[in-house]
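Before any comments, here is the structure.
One chain of protein is taken out of this complex; the other chains stay put.
Read from first to last, the chains carry the letters A and B; within each, the first residue is number 1.
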Amino acid sequence: MGSAAEQTYREVMTIEPPAVTTPLEQFSRDFVFGEVWSRPGLSRRDRRWVTLTCVAAADAPGPIEDHVYAALNSGDIELDAMLEFVLHFAVYCGWPKASHLEMVIARQWHRIQREQGREPAPWPVLDNATLGPNDWEARLARGVEEFVDVNLVPAPPAETPYRHAGILNFVFGHVWQRPGLTRRERRIITVACVAIDDSPTPLTTHVGSALRSGDLTKAEMDEIVLHFSAYYGFAKGEALHDAAEK
Amino acid sequence: MGSAAEQTYREVMTIEPPAVTTPLEQFSRDFVFGEVWSRPGLSRRDRRWVTLTCVAAADAPGPIEDHVYAALNSGDIELDAMLEFVLHFAVYCGWPKASHLEMVIARQWHRIQREQGREPAPWPVLDNATLGPNDWEARLARGVEEFVDVNLVPAPPAETPYRHAGILNFVFGHVWQRPGLTRRERRIITVACVAIDDSPTPLTTHVGSALRSGDLTKAEMDEIVLHFSAYYGFAKGEALHDAAEK
Partner (left out) sequence: MGSAAEQTYREVMTIEPPAVTTPLEQFSRDFVFGEVWSRPGLSRRDRRWVTLTCVAAADAPGPIEDHVYAALNSGDIELDAMLEFVLHFAVYCGWPKASHLEMVIARQWHRIQREQGREPAPWPVLDNATLGPNDWEARLARGVEEFVDVNLVPAPPAETPYRHAGILNFVFGHVWQRPGLTRRERRIITVACVAIDDSPTPLTTHVGSALRSGDLTKAEMDEIVLHFSAYYGFAKGEALHDAAEK
């Protein structure tokens, strides 16, 4: 098992596999790399979204640096998509951890530029036009539409600040509509976020609509559940598993 | 939208708003500062309790430093109240994160003294008398009373160590009775903590009693829900929202 697992490690982490000296390292090498990352059924880019969500939510300093580096250095995820991911992650797992993640991304991106002997490319410039329509009526109407489209249930009445200023104006009125990540990718990231969060209703809703929309097949969801469990543990993994079985 | 959002940023964070270069920063400026912090319906001090709870629970190193600095530097929260907050937060979100938070508070408070060119004021001295009655029977009896007063339901029998040594002796027998924070402030902090924690019963209980006691109006709770969601994410925010609608 050693050498196939090492090869997978090399491809995923983009560095030489270090020597294994503890039970955890052994397990990580044999199981996480040897048996999870190497499975078919989900692309490496998709597995990266699950992994990045888990390490960012766990606020695990070393793994965040390593996986951000690996995702960018492998070319599996471009800088723009990575920064778009941060915003989506912020919405579902909170802004404080997203802020730390973003500092890591800048640091690792500069490291990669240096390692490759390049002049740092100019940082992408954001255009305010990307913020979308600023006519509130239009924005809320479009938010309702997007809510229905994503969740496959009617939008709730906008009768609380959470729903009005938050859900309909911002989350569905803007974030889910942004370019930079496909809706299927936003679903994968959201599923991992709500699994970490483990509030029952969002978990059931987002797993259910990801499957019923056809954006993710049951077999893909099963892979997400396993990959998530390896990175965020069985305790939460089982709740995600149960939501996917409903 | 830019300039009102920048002004709110300046007032809340007590520093000049940095340039925005990523989707997350854009979101933070336009949505969190431009549309959440600027809302009426909840004082800036109250919004700080929600924010501080969220960043401390997220264990996000940068944001903890920034928000502790801003809360103290603005004068919105005095050092004594901030230190009292740490104890309350420790009870509901666990002692380890509280320990980190307290180190940050000491560091930022010294920084503020230096920036203002002051001799560091002497650190507040605590009197053992503030620990309350030290007769166990009296303390437990008072704990039962406080439990009922806060939760608006009968106290549970003290038949487990958690309830006996913990809930009735310490949490309600002492912490909730301490001066330094009003009960309303302890409710705001507790609501944010149980929303992060996401155990359904404590969430329902604390949100319900905060409303039924009249300490928080429904409109104030709605503002807490939105502010919390902006900082800790919409996944947990939705569970809090649902608890407030019951």
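Keep this in mind: contacts are C-beta pairs under 8 Å (C-beta built on N, C-alpha and C of every residue); 3 or more make two chains touch, one makes a residue touch a chain.
All figures in this text were calculated on a predicted structure; none of them were measured in a lab.
Of B:Cys93, B:Leu216, B:Ala230 or B:Ala244, it is B:Cys93 that touches the chain left out of the display. The chain omitted from view is touched by exactly one of A:Pro18, A:Pro120 or A:Gly233, namely A:Gly233. For chain B, the residues touching the absent chain in the complete assembly are 59, 83-84, 86-87, 90-100, 102-103, 123-126, 128, 130-131, 134-137, 140, 158-167, 169-171, 174-175, 178, 180, 193-194, 197-203. Although one chain is hidden here, its contacts on chain A can still be listed: residues 22-25, 27-28, 31-32, 35-36, 39, 54-55, 57-63, 198, 200, 222-223, 225-226, 229-239, 241-242, 245.
In this text, only the chains that are shown with their structure count from here on.
Rotation angle for the C-alpha superposition of chain A on chain B: 120 degrees, rounded in steps of 5. Centre-to-centre separation of chain A and chain B, using mean CA positions: 28 Å.
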